[in-house]
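Removed: one protein chain of the complex. Kept in place: all other protein chains.
As written, the chain order gives the labels A, B and C, with residue 1 at the start of each chain.
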Amino acid sequence: MYAQAFFVAVFGLAAIGFGLVVFRTSSMVRSALALLFSQTAVGCMFLAMQTEFLGVLQIMMMATEMSIMAIFMVMFMMDPGGLGGMDMSHQKRFSIGAGVSAAVVAIAIALLSDWGPLADQVPDAEAQTRALGMELLGRSMMIFETAGITILTAMIAATAVAIPVQNLASKNDKESSE
Amino acid sequence: MTVAIVLLALLGSAWLLAVIEGWMATGRLSPAAPLFNGLAHLGRESIVPRSPDRVFFEAAPVLLLVVAVLGMAVLPLAPDLIIADLGTGALFINAALAYVLVAVIMAGWGPDGAYAMIGGWRFLGQLIAYSMLIVMPITAVAMRAESLVNTAIVGSQSSLWNIVYQPLGFVLFFIAAMALAFRAPFDLPTAEGELGGGVDAEYTGVRLAVLRLARLTLVVTLASATTVFYLGGWHGPLLPPWAWSLIKTLAVAVSMLLVGRYLPRIREADLMRWCWIMGIPLALVNIIIVGLLILVVP
Amino acid sequence: MTAVLIVALLIGAILFGIGIYGALSQTNLVMIMMGVELMLAGAMVNLVAFWRFLHPEAYSGQMFVLVVMTVMALEMAVGFGIAIARFRAKGSVEMEEAEDLKG
Partner (left out) sequence: MSSDPAINLTGARQKRYSVLQKLVSRALARNLSCLIVPGPEVALAHGLDVTAAGLRIATTPRDASVLLIVGDLPGKMGDAVAVLYAQMPRPRAILMVGGQTPSTLSGDDISSDLSQEDLTEAVGQLKRALADGAFTDSPEDFDASVMHARIEYVCPMHPEVVEDEPGSCPKCGMDLVAREAGESTPEGGSDHEHHEDHEHHGHEHEHCHDQEHQSHHEHQSHHGHHEHHDGHDQDHGHDHDHNNEHQPEHAPENAGTEYTCPMHPEIVRDEPGSCPKCGMDLVVRESDDHSEHEHSGHDHGEHDHGEHDHGEHDHGGHDHEGHDHGSSGFMSMIEVTKDLPRSADGLQMDWLEVPFGPVFPGLPGGLKLTLTLDGDGVTEGQAISLVGVTSKGDNVEESEEMDAETFIAYLSAAIPLAPVSYRLLACLAIEQAAGLEDDSANAGARTGALERERIASHLGWLAQLGRQLGFAWLTQRASTLQLQVREANRDSLAALEPALRTLGTRLERTPLLKSRLMGVGILPTESSGLRGPVASAANEGGDAWARLWQRLAEISASLDLIKSGAEPELPVLRDVGDVSGTGEATVDTPRGEARLSLKLERGHVKSYELDTACSHHIGLVPKLVEGQELGDALLAVGSLDLSPWEVTS
(Lines give C-alpha, C1' and ligand atoms only; values in the text may rest on other atoms or scores of the structure.)
Protein backbone atom coordinates (compact mmCIF):
# COMPACT_ATOMS: atom_id res chain seq x y z
CA MET A 1 0.00 0.00 0.00
CA TYR A 2 2.88 2.35 0.70
CA ALA A 3 4.41 1.55 -2.66
CA GLN A 4 1.07 2.29 -4.22
CA ALA A 5 0.81 5.60 -2.38
CA PHE A 6 4.32 6.45 -3.52
CA PHE A 7 3.62 5.78 -7.20
CA VAL A 8 0.30 7.58 -7.08
CA ALA A 9 2.06 10.57 -5.55
CA VAL A 10 4.91 10.55 -8.06
CA PHE A 11 2.66 10.37 -11.10
CA GLY A 12 0.30 12.82 -9.49
CA LEU A 13 3.09 15.33 -8.97
CA ALA A 14 4.13 14.84 -12.60
CA ALA A 15 0.54 15.48 -13.66
CA ILE A 16 0.43 18.65 -11.58
CA GLY A 17 3.82 19.80 -12.82
CA PHE A 18 2.92 19.37 -16.48
CA GLY A 19 -0.48 20.88 -15.76
CA LEU A 20 1.22 24.03 -14.52
CA VAL A 21 3.52 24.13 -17.54
CA VAL A 22 0.43 24.23 -19.78
CA PHE A 23 -0.37 27.75 -18.69
CA ARG A 24 3.16 28.94 -18.09
CA THR A 25 4.76 28.43 -21.46
CA SER A 26 4.08 30.69 -24.37
CA SER A 27 4.88 28.13 -27.05
CA MET A 28 1.57 26.66 -28.02
CA VAL A 29 2.87 23.29 -29.08
CA ARG A 30 4.66 22.99 -25.77
CA SER A 31 1.46 23.92 -24.05
CA ALA A 32 -0.52 21.20 -25.82
CA LEU A 33 2.14 18.55 -25.31
CA ALA A 34 2.51 19.52 -21.65
CA LEU A 35 -1.20 18.87 -21.29
CA LEU A 36 -0.68 15.55 -23.05
CA PHE A 37 2.01 14.51 -20.60
CA SER A 38 -0.12 15.70 -17.71
CA GLN A 39 -2.94 13.47 -18.93
CA THR A 40 -0.52 10.62 -19.51
CA ALA A 41 0.64 10.99 -15.94
CA VAL A 42 -3.00 10.80 -14.85
CA GLY A 43 -3.25 7.60 -16.90
CA CYS A 44 -0.19 6.27 -15.09
CA MET A 45 -1.91 7.13 -11.79
CA PHE A 46 -4.79 4.93 -12.88
CA LEU A 47 -2.29 2.16 -13.56
CA ALA A 48 -0.79 2.69 -10.12
CA MET A 49 -4.29 2.39 -8.70
CA GLN A 50 -4.63 -0.97 -10.44
CA THR A 51 -7.17 0.27 -12.93
CA GLU A 52 -5.33 -1.02 -15.96
CA PHE A 53 -7.96 -0.74 -18.64
CA LEU A 54 -8.85 2.85 -17.86
CA GLY A 55 -5.21 3.81 -17.48
CA VAL A 56 -4.19 2.41 -20.83
CA LEU A 57 -7.28 3.86 -22.46
CA GLN A 58 -6.52 7.28 -21.02
CA ILE A 59 -2.92 7.13 -22.21
CA MET A 60 -4.01 6.07 -25.67
CA MET A 61 -6.84 8.54 -26.16
CA MET A 62 -4.92 11.55 -24.97
CA ALA A 63 -2.08 11.10 -27.45
CA THR A 64 -4.30 11.69 -30.44
CA GLU A 65 -6.51 14.18 -28.68
CA MET A 66 -3.69 16.43 -27.57
CA SER A 67 -1.90 16.23 -30.90
CA ILE A 68 -5.04 17.57 -32.48
CA MET A 69 -5.10 20.20 -29.76
CA ALA A 70 -1.56 21.15 -30.74
CA ILE A 71 -2.37 21.78 -34.36
CA PHE A 72 -5.42 23.82 -33.44
CA MET A 73 -3.27 25.86 -31.11
CA VAL A 74 -0.88 26.57 -33.93
CA MET A 75 -3.75 27.46 -36.22
CA PHE A 76 -5.60 29.75 -33.90
CA MET A 77 -2.92 31.50 -31.91
CA MET A 78 -1.33 34.70 -32.98
CA ASP A 79 2.04 33.71 -31.71
CA PRO A 80 2.25 29.93 -31.72
CA GLY A 81 6.01 29.81 -31.33
CA GLY A 82 5.84 31.96 -28.23
CA LEU A 83 8.27 34.40 -29.75
CA GLY A 84 6.70 37.63 -28.73
CA GLY A 85 6.38 36.83 -25.06
CA MET A 86 2.79 37.88 -25.41
CA ASP A 87 0.52 37.54 -22.41
CA MET A 88 -2.56 35.66 -23.45
CA SER A 89 -4.42 35.75 -20.21
CA HIS A 90 -6.88 38.04 -18.46
CA GLN A 91 -8.55 38.43 -15.06
CA LYS A 92 -5.55 36.76 -13.51
CA ARG A 93 -6.24 37.53 -9.89
CA PHE A 94 -9.81 36.37 -10.10
CA SER A 95 -8.78 33.13 -11.84
CA ILE A 96 -6.09 32.35 -9.33
CA GLY A 97 -8.57 33.02 -6.54
CA ALA A 98 -11.18 30.77 -8.10
CA GLY A 99 -8.69 28.00 -8.78
CA VAL A 100 -7.18 28.09 -5.32
CA SER A 101 -10.52 28.24 -3.54
CA ALA A 102 -11.91 25.33 -5.58
CA ALA A 103 -8.84 23.29 -4.78
CA VAL A 104 -8.93 24.24 -1.12
CA VAL A 105 -12.58 23.28 -0.77
CA ALA A 106 -11.95 19.93 -2.44
CA ILE A 107 -8.87 19.31 -0.32
CA ALA A 108 -10.73 20.23 2.84
CA ILE A 109 -13.48 17.77 2.00
CA ALA A 110 -10.90 15.09 1.22
CA LEU A 111 -9.11 15.64 4.51
CA LEU A 112 -12.09 16.13 6.75
CA SER A 113 -14.32 13.34 5.55
CA ASP A 114 -14.27 9.98 7.16
CA TRP A 115 -13.64 7.63 4.30
CA GLY A 116 -14.02 4.47 6.30
CA PRO A 117 -11.96 1.36 5.67
CA LEU A 118 -10.27 1.02 2.31
CA ALA A 119 -10.60 -2.00 0.11
CA ASP A 120 -7.17 -3.56 -0.24
CA GLN A 121 -7.85 -6.14 -2.93
CA VAL A 122 -9.18 -5.65 -6.41
CA PRO A 123 -9.58 -8.26 -9.13
CA ASP A 124 -6.73 -8.56 -11.63
CA ALA A 125 -6.76 -6.63 -14.87
CA GLU A 126 -8.29 -9.35 -16.99
CA ALA A 127 -11.15 -9.97 -14.59
CA GLN A 128 -11.69 -6.22 -14.30
CA THR A 129 -11.87 -5.77 -18.03
CA ARG A 130 -14.35 -8.61 -18.29
CA ALA A 131 -16.48 -7.23 -15.46
CA LEU A 132 -16.38 -3.75 -16.96
CA GLY A 133 -17.54 -5.20 -20.27
CA MET A 134 -20.40 -6.94 -18.53
CA GLU A 135 -21.29 -3.71 -16.78
CA LEU A 136 -21.17 -1.79 -20.07
CA LEU A 137 -23.41 -4.18 -21.90
CA GLY A 138 -25.54 -5.04 -18.91
CA ARG A 139 -26.70 -2.62 -16.27
CA SER A 140 -25.11 0.49 -17.80
CA MET A 141 -25.97 -0.30 -21.37
CA MET A 142 -28.31 2.64 -21.63
CA ILE A 143 -25.64 5.09 -20.51
CA PHE A 144 -23.09 3.50 -22.80
CA GLU A 145 -25.36 3.67 -25.81
CA THR A 146 -26.33 7.22 -24.98
CA ALA A 147 -22.67 8.17 -24.85
CA GLY A 148 -22.18 6.58 -28.25
CA ILE A 149 -25.10 8.42 -29.80
CA THR A 150 -23.98 11.66 -28.19
CA ILE A 151 -20.52 11.29 -29.70
CA LEU A 152 -22.05 10.66 -33.10
CA THR A 153 -24.26 13.72 -32.74
CA ALA A 154 -21.35 15.84 -31.61
CA MET A 155 -19.25 14.67 -34.54
CA ILE A 156 -21.94 15.57 -37.01
CA ALA A 157 -22.72 18.85 -35.30
CA ALA A 158 -19.07 19.87 -35.06
CA THR A 159 -18.49 19.08 -38.71
CA ALA A 160 -21.57 20.97 -39.73
CA VAL A 161 -20.51 24.00 -37.73
CA ALA A 162 -16.98 23.90 -39.10
CA ILE A 163 -17.88 23.63 -42.78
CA PRO A 164 -18.02 27.04 -44.46
CA VAL A 165 -21.53 28.33 -45.02
CA GLN A 166 -22.58 29.68 -48.33
CA ASN A 167 -24.15 32.67 -46.75
CA LEU A 168 -26.35 34.06 -49.47
CA ALA A 169 -28.33 36.20 -47.10
CA SER A 170 -25.41 38.28 -45.93
CA LYS A 171 -24.19 38.63 -49.50
CA ASN A 172 -27.51 40.11 -50.54
CA ASP A 173 -27.40 42.32 -47.51
CA LYS A 174 -24.05 43.70 -48.51
CA GLU A 175 -25.07 44.31 -52.06
CA SER A 176 -28.19 46.22 -51.04
CA SER A 177 -26.22 48.50 -48.75
CA GLU A 178 -23.80 49.50 -51.43
CA MET B 1 16.42 -12.85 -18.66
CA THR B 2 13.25 -12.65 -20.72
CA VAL B 3 13.84 -8.94 -21.12
CA ALA B 4 17.35 -9.54 -22.44
CA ILE B 5 16.21 -12.19 -24.91
CA VAL B 6 13.38 -10.09 -26.30
CA LEU B 7 15.57 -6.99 -26.62
CA LEU B 8 18.25 -9.05 -28.33
CA ALA B 9 15.71 -10.44 -30.77
CA LEU B 10 14.48 -6.92 -31.43
CA LEU B 11 17.97 -5.61 -32.03
CA GLY B 12 18.87 -8.56 -34.22
CA SER B 13 15.78 -8.08 -36.35
CA ALA B 14 16.51 -4.38 -36.70
CA TRP B 15 20.03 -5.24 -37.82
CA LEU B 16 18.69 -7.65 -40.43
CA LEU B 17 16.31 -5.04 -41.72
CA ALA B 18 19.15 -2.54 -41.94
CA VAL B 19 21.13 -5.02 -44.04
CA ILE B 20 18.19 -5.47 -46.38
CA GLU B 21 17.66 -1.73 -46.55
CA GLY B 22 21.30 -1.32 -47.53
CA TRP B 23 20.92 -3.99 -50.16
CA MET B 24 17.95 -2.17 -51.64
CA ALA B 25 19.86 1.10 -51.77
CA THR B 26 23.19 -0.11 -53.11
CA GLY B 27 22.57 -3.60 -54.47
CA ARG B 28 25.21 -5.06 -52.17
CA LEU B 29 24.47 -7.36 -49.29
CA SER B 30 26.96 -6.48 -46.58
CA PRO B 31 26.20 -7.78 -43.09
CA ALA B 32 28.67 -5.46 -41.38
CA ALA B 33 27.31 -2.29 -42.96
CA PRO B 34 24.76 -1.43 -40.24
CA LEU B 35 27.44 -1.69 -37.55
CA PHE B 36 29.81 0.54 -39.47
CA ASN B 37 26.96 2.86 -40.25
CA GLY B 38 26.16 3.20 -36.58
CA LEU B 39 29.80 3.79 -35.71
CA ALA B 40 30.10 6.36 -38.44
CA HIS B 41 27.12 8.22 -37.06
CA LEU B 42 28.84 8.30 -33.70
CA GLY B 43 31.87 9.81 -35.38
CA ARG B 44 29.93 12.54 -37.10
CA GLU B 45 29.03 15.86 -35.68
CA SER B 46 25.62 16.07 -34.10
CA ILE B 47 24.43 19.41 -35.30
CA VAL B 48 21.74 21.33 -33.51
CA PRO B 49 19.82 23.63 -35.83
CA ARG B 50 20.10 27.29 -35.16
CA SER B 51 17.03 27.83 -33.05
CA PRO B 52 15.39 24.57 -32.12
CA ASP B 53 12.79 23.87 -29.53
CA ARG B 54 15.50 22.01 -27.73
CA VAL B 55 13.30 19.81 -25.56
CA PHE B 56 11.34 18.46 -28.50
CA PHE B 57 14.36 18.17 -30.74
CA GLU B 58 16.25 16.03 -28.28
CA ALA B 59 13.31 14.05 -26.99
CA ALA B 60 11.71 13.02 -30.27
CA PRO B 61 14.13 10.26 -31.41
CA VAL B 62 14.35 8.85 -27.90
CA LEU B 63 10.58 8.86 -27.46
CA LEU B 64 10.19 7.05 -30.79
CA LEU B 65 12.64 4.37 -29.70
CA VAL B 66 11.05 3.99 -26.29
CA VAL B 67 7.61 3.67 -27.80
CA ALA B 68 8.72 0.99 -30.23
CA VAL B 69 10.40 -1.00 -27.47
CA LEU B 70 7.40 -0.60 -25.16
CA GLY B 71 5.15 -1.94 -27.87
CA MET B 72 7.40 -4.96 -28.25
CA ALA B 73 7.30 -5.54 -24.49
CA VAL B 74 3.71 -6.78 -24.54
CA LEU B 75 4.08 -9.02 -27.60
CA PRO B 76 4.85 -12.70 -26.96
CA LEU B 77 7.61 -14.49 -28.87
CA ALA B 78 6.71 -17.78 -27.22
CA PRO B 79 4.10 -18.75 -24.58
CA ASP B 80 6.31 -17.53 -21.76
CA LEU B 81 8.74 -15.38 -23.67
CA ILE B 82 7.07 -12.05 -23.11
CA ILE B 83 8.26 -9.14 -21.00
CA ALA B 84 4.85 -8.17 -19.65
CA ASP B 85 1.74 -10.16 -20.41
CA LEU B 86 -0.66 -7.37 -19.59
CA GLY B 87 -4.33 -7.93 -19.03
CA THR B 88 -4.94 -5.23 -21.62
CA GLY B 89 -2.05 -6.05 -23.94
CA ALA B 90 -3.92 -5.51 -27.20
CA LEU B 91 -5.02 -2.08 -26.04
CA PHE B 92 -1.58 -1.27 -24.71
CA ILE B 93 -0.11 -1.72 -28.20
CA ASN B 94 -2.48 0.97 -29.43
CA ALA B 95 -1.54 3.26 -26.59
CA ALA B 96 2.17 2.83 -27.26
CA LEU B 97 1.81 3.31 -31.00
CA ALA B 98 -0.24 6.47 -30.50
CA TYR B 99 2.91 8.07 -29.15
CA VAL B 100 4.66 7.55 -32.48
CA LEU B 101 2.47 10.41 -33.57
CA VAL B 102 3.59 12.53 -30.65
CA ALA B 103 7.25 11.77 -31.33
CA VAL B 104 6.96 12.69 -35.00
CA ILE B 105 5.14 15.91 -34.22
CA MET B 106 7.90 16.76 -31.77
CA ALA B 107 10.53 15.96 -34.38
CA GLY B 108 8.66 18.15 -36.84
CA TRP B 109 8.23 21.13 -34.58
CA GLY B 110 11.52 20.86 -32.76
CA PRO B 111 14.12 21.78 -35.37
CA ASP B 112 12.28 24.92 -36.44
CA GLY B 113 12.45 24.22 -40.13
CA ALA B 114 9.71 24.48 -42.68
CA TYR B 115 10.17 21.05 -44.22
CA ALA B 116 10.21 19.29 -40.88
CA MET B 117 7.18 21.19 -39.68
CA ILE B 118 5.12 20.34 -42.74
CA GLY B 119 6.22 16.73 -42.39
CA GLY B 120 5.13 16.63 -38.76
CA TRP B 121 1.68 18.04 -39.40
CA ARG B 122 1.26 15.80 -42.43
CA PHE B 123 1.86 12.84 -40.20
CA LEU B 124 -0.77 14.08 -37.79
CA GLY B 125 -3.39 13.92 -40.53
CA GLN B 126 -2.09 10.58 -41.75
CA LEU B 127 -2.11 8.98 -38.34
CA ILE B 128 -5.44 10.27 -37.10
CA ALA B 129 -6.88 8.44 -40.08
CA TYR B 130 -4.80 5.29 -39.93
CA SER B 131 -4.75 4.76 -36.18
CA MET B 132 -8.45 3.96 -36.64
CA LEU B 133 -7.39 1.12 -38.89
CA ILE B 134 -5.06 -0.13 -36.18
CA VAL B 135 -7.66 -0.04 -33.42
CA MET B 136 -10.64 -1.45 -35.27
CA PRO B 137 -9.06 -4.61 -36.71
CA ILE B 138 -7.51 -5.30 -33.29
CA THR B 139 -11.02 -5.04 -31.84
CA ALA B 140 -12.16 -7.82 -34.15
CA VAL B 141 -9.16 -9.91 -33.16
CA ALA B 142 -9.91 -9.39 -29.48
CA MET B 143 -13.52 -10.34 -30.12
CA ARG B 144 -12.50 -13.72 -31.41
CA ALA B 145 -10.09 -14.34 -28.54
CA GLU B 146 -12.61 -12.92 -26.04
CA SER B 147 -9.62 -11.35 -24.36
CA LEU B 148 -7.24 -8.42 -24.59
CA VAL B 149 -4.36 -10.57 -23.38
CA ASN B 150 -1.92 -11.07 -26.21
CA THR B 151 -0.99 -14.64 -25.29
CA ALA B 152 -4.69 -15.49 -25.27
CA ILE B 153 -5.03 -13.91 -28.70
CA VAL B 154 -2.30 -16.16 -30.04
CA GLY B 155 -3.91 -19.09 -28.26
CA SER B 156 -7.20 -18.43 -30.00
CA GLN B 157 -5.50 -19.00 -33.35
CA SER B 158 -4.16 -22.47 -32.63
CA SER B 159 -6.58 -24.10 -35.03
CA LEU B 160 -7.07 -21.34 -37.57
CA TRP B 161 -4.96 -18.26 -38.03
CA ASN B 162 -6.70 -14.94 -38.06
CA ILE B 163 -5.38 -14.17 -41.52
CA VAL B 164 -7.80 -16.84 -42.76
CA TYR B 165 -10.51 -16.12 -40.24
CA GLN B 166 -10.59 -12.38 -40.93
CA PRO B 167 -8.53 -11.61 -44.05
CA LEU B 168 -10.11 -8.19 -44.42
CA GLY B 169 -8.86 -7.22 -41.00
CA PHE B 170 -5.38 -8.43 -41.87
CA VAL B 171 -5.21 -6.36 -45.04
CA LEU B 172 -6.42 -3.23 -43.23
CA PHE B 173 -4.06 -3.77 -40.32
CA PHE B 174 -1.07 -4.38 -42.59
CA ILE B 175 -1.73 -1.20 -44.55
CA ALA B 176 -2.26 0.81 -41.39
CA ALA B 177 0.90 -0.61 -39.87
CA MET B 178 2.88 0.56 -42.89
CA ALA B 179 1.30 3.98 -42.64
CA LEU B 180 2.17 4.09 -38.96
CA ALA B 181 5.78 3.13 -39.61
CA PHE B 182 5.85 5.81 -42.32
CA ARG B 183 7.79 3.67 -44.72
CA ALA B 184 7.39 4.09 -48.46
CA PRO B 185 4.84 4.37 -50.00
CA PHE B 186 3.40 6.02 -46.91
CA ASP B 187 6.49 8.13 -46.20
CA LEU B 188 4.75 11.46 -46.53
CA PRO B 189 6.31 13.01 -43.41
CA THR B 190 9.81 12.19 -44.59
CA ALA B 191 9.20 12.36 -48.34
CA GLU B 192 12.58 12.99 -49.85
CA GLY B 193 11.41 14.23 -53.21
CA GLU B 194 8.82 16.51 -51.64
CA LEU B 195 10.18 17.65 -48.32
CA GLY B 196 13.87 16.84 -48.61
CA GLY B 197 13.74 14.42 -45.71
CA GLY B 198 10.99 16.15 -43.74
CA VAL B 199 11.12 15.26 -40.08
CA ASP B 200 14.39 13.36 -40.51
CA ALA B 201 16.07 16.18 -42.31
CA GLU B 202 17.63 18.05 -39.41
CA TYR B 203 19.02 15.15 -37.45
CA THR B 204 22.69 14.26 -37.67
CA GLY B 205 25.22 12.16 -35.83
CA VAL B 206 24.11 10.28 -32.75
CA ARG B 207 20.58 11.65 -32.91
CA LEU B 208 20.21 10.39 -36.45
CA ALA B 209 21.52 7.00 -35.40
CA VAL B 210 18.91 6.81 -32.65
CA LEU B 211 16.20 7.95 -35.04
CA ARG B 212 17.12 5.35 -37.67
CA LEU B 213 17.29 2.61 -35.06
CA ALA B 214 13.93 3.72 -33.70
CA ARG B 215 12.32 3.59 -37.12
CA LEU B 216 13.65 0.10 -37.81
CA THR B 217 12.57 -1.05 -34.36
CA LEU B 218 9.15 0.35 -35.03
CA VAL B 219 8.90 -1.75 -38.19
CA VAL B 220 9.90 -4.85 -36.21
CA THR B 221 7.36 -4.09 -33.50
CA LEU B 222 4.59 -3.62 -36.02
CA ALA B 223 5.58 -6.78 -37.84
CA SER B 224 5.57 -8.63 -34.56
CA ALA B 225 2.13 -7.25 -33.78
CA THR B 226 0.90 -8.44 -37.18
CA THR B 227 2.32 -11.86 -36.40
CA VAL B 228 0.67 -12.04 -33.02
CA PHE B 229 -2.70 -10.76 -34.17
CA TYR B 230 -3.02 -12.45 -37.54
CA LEU B 231 -0.32 -15.00 -38.29
CA GLY B 232 -0.80 -17.26 -35.32
CA GLY B 233 2.16 -15.99 -33.32
CA TRP B 234 4.34 -18.88 -32.25
CA HIS B 235 2.19 -21.61 -33.79
CA GLY B 236 3.88 -23.77 -36.39
CA PRO B 237 5.15 -27.28 -36.90
CA LEU B 238 8.61 -28.70 -36.11
CA LEU B 239 10.50 -25.57 -35.15
CA PRO B 240 10.41 -24.22 -31.58
CA PRO B 241 7.81 -21.48 -30.89
CA TRP B 242 10.25 -18.58 -30.69
CA ALA B 243 11.71 -19.49 -34.08
CA TRP B 244 8.29 -19.38 -35.70
CA SER B 245 7.60 -16.00 -34.12
CA LEU B 246 10.88 -14.62 -35.40
CA ILE B 247 10.49 -16.07 -38.89
CA LYS B 248 7.00 -14.69 -39.29
CA THR B 249 7.95 -11.31 -37.85
CA LEU B 250 10.92 -10.97 -40.16
CA ALA B 251 8.91 -12.06 -43.16
CA VAL B 252 6.31 -9.41 -42.47
CA ALA B 253 8.95 -6.76 -41.79
CA VAL B 254 10.84 -7.52 -44.99
CA SER B 255 7.65 -7.47 -47.00
CA MET B 256 6.91 -4.03 -45.52
CA LEU B 257 10.27 -2.79 -46.75
CA LEU B 258 10.00 -4.41 -50.16
CA VAL B 259 6.52 -3.16 -50.96
CA GLY B 260 7.77 0.40 -50.73
CA ARG B 261 10.47 -0.21 -53.28
CA TYR B 262 8.04 -1.06 -56.05
CA LEU B 263 5.45 1.60 -55.39
CA PRO B 264 5.38 5.35 -55.82
CA ARG B 265 4.45 7.48 -52.83
CA ILE B 266 0.73 7.87 -52.32
CA ARG B 267 -0.78 11.24 -52.97
CA GLU B 268 -1.81 12.85 -49.73
CA ALA B 269 -5.40 13.47 -50.79
CA ASP B 270 -5.80 9.83 -51.86
CA LEU B 271 -4.22 8.61 -48.67
CA MET B 272 -6.83 10.41 -46.61
CA ARG B 273 -9.74 9.66 -48.88
CA TRP B 274 -9.08 5.94 -49.02
CA CYS B 275 -8.83 5.69 -45.29
CA TRP B 276 -11.89 7.69 -44.36
CA ILE B 277 -14.13 6.59 -47.20
CA MET B 278 -13.06 2.98 -47.68
CA GLY B 279 -10.86 1.87 -44.84
CA ILE B 280 -12.98 2.76 -41.84
CA PRO B 281 -16.28 1.43 -43.24
CA LEU B 282 -14.45 -1.77 -44.24
CA ALA B 283 -13.06 -2.07 -40.72
CA LEU B 284 -16.59 -1.78 -39.36
CA VAL B 285 -17.77 -4.41 -41.83
CA ASN B 286 -14.92 -6.61 -40.63
CA ILE B 287 -16.10 -6.25 -37.04
CA ILE B 288 -19.66 -7.16 -38.05
CA ILE B 289 -18.52 -10.19 -40.04
CA VAL B 290 -16.36 -11.45 -37.21
CA GLY B 291 -19.20 -10.88 -34.77
CA LEU B 292 -21.56 -12.89 -36.93
CA LEU B 293 -18.98 -15.66 -37.37
CA ILE B 294 -18.52 -15.89 -33.61
CA LEU B 295 -22.26 -16.17 -33.12
CA VAL B 296 -22.92 -18.58 -35.97
CA VAL B 297 -19.87 -20.86 -35.86
CA PRO B 298 -19.58 -22.38 -32.40
CA MET C 1 -4.34 3.68 6.13
CA THR C 2 -6.38 6.07 4.10
CA ALA C 3 -3.18 7.83 3.04
CA VAL C 4 -3.28 6.53 -0.48
CA LEU C 5 -6.84 7.68 -1.05
CA ILE C 6 -6.09 11.08 0.44
CA VAL C 7 -3.03 11.49 -1.80
CA ALA C 8 -5.09 10.70 -4.87
CA LEU C 9 -7.85 13.05 -3.81
CA LEU C 10 -5.40 15.86 -3.11
CA ILE C 11 -3.89 15.47 -6.55
CA GLY C 12 -7.33 15.42 -8.11
CA ALA C 13 -8.22 18.60 -6.24
CA ILE C 14 -5.07 20.40 -7.31
CA LEU C 15 -5.52 19.38 -10.94
CA PHE C 16 -9.07 20.64 -10.76
CA GLY C 17 -7.85 23.93 -9.32
CA ILE C 18 -5.27 24.36 -12.07
CA GLY C 19 -7.95 23.60 -14.59
CA ILE C 20 -10.24 26.25 -13.18
CA TYR C 21 -7.43 28.77 -13.19
CA GLY C 22 -6.66 27.97 -16.81
CA ALA C 23 -10.24 28.02 -17.98
CA LEU C 24 -10.87 31.39 -16.38
CA SER C 25 -7.60 33.14 -17.09
CA GLN C 26 -6.95 32.24 -20.71
CA THR C 27 -8.21 34.40 -23.51
CA ASN C 28 -7.99 31.85 -26.26
CA LEU C 29 -10.78 29.38 -26.82
CA VAL C 30 -8.40 26.49 -27.33
CA MET C 31 -6.50 27.31 -24.16
CA ILE C 32 -9.77 27.44 -22.26
CA MET C 33 -10.54 23.97 -23.51
CA MET C 34 -7.21 22.87 -22.12
CA GLY C 35 -8.29 24.17 -18.74
CA VAL C 36 -11.52 22.22 -18.97
CA GLU C 37 -9.60 19.07 -19.89
CA LEU C 38 -7.49 19.45 -16.77
CA MET C 39 -10.61 19.89 -14.63
CA LEU C 40 -12.04 16.71 -16.08
CA ALA C 41 -8.74 14.92 -15.44
CA GLY C 42 -8.97 15.95 -11.79
CA ALA C 43 -12.48 14.59 -11.64
CA MET C 44 -11.38 11.31 -13.21
CA VAL C 45 -8.61 10.87 -10.68
CA ASN C 46 -11.20 11.17 -7.92
CA LEU C 47 -13.56 8.73 -9.59
CA VAL C 48 -10.87 6.11 -10.07
CA ALA C 49 -9.66 6.56 -6.50
CA PHE C 50 -13.17 6.15 -5.15
CA TRP C 51 -13.72 3.06 -7.23
CA ARG C 52 -10.43 1.49 -6.29
CA PHE C 53 -10.39 2.21 -2.57
CA LEU C 54 -14.04 2.42 -1.61
CA HIS C 55 -16.17 0.33 -3.97
CA PRO C 56 -14.09 -1.97 -6.13
CA GLU C 57 -17.08 -4.25 -6.54
CA ALA C 58 -19.22 -1.60 -8.25
CA TYR C 59 -18.08 -1.28 -11.84
CA SER C 60 -20.31 1.68 -12.45
CA GLY C 61 -17.38 3.63 -10.97
CA GLN C 62 -15.22 2.67 -13.96
CA MET C 63 -18.20 3.21 -16.19
CA PHE C 64 -18.41 6.77 -14.93
CA VAL C 65 -14.77 7.36 -15.88
CA LEU C 66 -15.50 6.11 -19.38
CA VAL C 67 -18.35 8.59 -19.60
CA VAL C 68 -16.04 11.39 -18.50
CA MET C 69 -13.57 10.40 -21.20
CA THR C 70 -16.40 10.53 -23.69
CA VAL C 71 -17.26 13.97 -22.46
CA MET C 72 -13.65 15.06 -22.98
CA ALA C 73 -13.76 13.86 -26.55
CA LEU C 74 -17.11 15.56 -27.08
CA GLU C 75 -15.84 18.78 -25.63
CA MET C 76 -12.90 18.66 -28.02
CA ALA C 77 -15.05 17.96 -31.06
CA VAL C 78 -17.62 20.61 -30.33
CA GLY C 79 -15.05 23.10 -29.11
CA PHE C 80 -12.99 22.82 -32.26
CA GLY C 81 -16.10 23.02 -34.39
CA ILE C 82 -17.01 26.27 -32.71
CA ALA C 83 -13.42 27.49 -32.91
CA ILE C 84 -13.28 26.94 -36.66
CA ALA C 85 -16.66 28.56 -37.17
CA ARG C 86 -15.69 31.61 -35.13
CA PHE C 87 -12.32 31.89 -36.75
CA ARG C 88 -13.96 31.75 -40.12
CA ALA C 89 -16.47 34.40 -39.22
CA LYS C 90 -14.39 36.75 -37.09
CA GLY C 91 -10.80 35.81 -37.63
CA SER C 92 -10.38 35.31 -33.92
CA VAL C 93 -10.95 32.78 -31.20
CA GLU C 94 -10.04 35.24 -28.48
CA MET C 95 -12.63 35.56 -25.77
CA GLU C 96 -11.78 39.22 -25.35
CA GLU C 97 -13.15 39.72 -28.78
CA ALA C 98 -16.23 37.61 -28.42
CA GLU C 99 -18.36 40.43 -27.17
CA ASP C 100 -21.10 39.40 -29.51
CA LEU C 101 -21.51 36.19 -27.53
CA LYS C 102 -22.53 38.17 -24.47
CA GLY C 103 -26.17 38.06 -23.52
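Here is the rule we go by: a residue touches a chain if its C-beta (ideal position, glycine included) is under 8 Å from a C-beta of that chain, and two chains touch if they have at least 3 such contacts.
Keep in mind that this is a model prediction, so the values were computed, not measured.
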Contact partner of the left-out chain, one of B:Ile128, B:Leu168 or B:Leu208: B:Leu208
Residue numbers in chain B that touch the chain omitted from display: 24-27, 33, 35-40, 42-47, 49-54, 109, 112-115, 117-118, 121-122, 184-185, 187-188, 191-197, 200-205, 208, 260-270
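We take it that only the chains that are shown with their structure count from here on.
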Pairwise touch network: line, ring, star, complete, or other: line
Between A-C and A-B, the pair joined by more C-beta contacts: A-C
Chain B-chain C separation of Cα centroids, rounded to whole Å: 32
Where chain A touches two or more other chains, by residue: 53, 57, 68, 128
Interfacial residue positions of chain B with respect to chain A in the complex: 53, 55-56, 86-88, 91-92, 94-95, 98-99, 101-102, 105-106, 109, 121, 124, 127-128, 131, 147-149
Chain C to chain A touching residues, read off their complex: 1-22, 24-31, 33-35, 37-38, 41, 44-45, 48-49, 51-56, 59-60, 62-63, 65-67, 69-70, 72-74, 76-78, 80-85, 87-88, 93, 95-96
Partner chain B, residues of chain A touching it in the complex: 27, 29-30, 33, 36, 52-53, 56-57, 59-60, 63-64, 66-68, 70-71, 124-126, 128-129
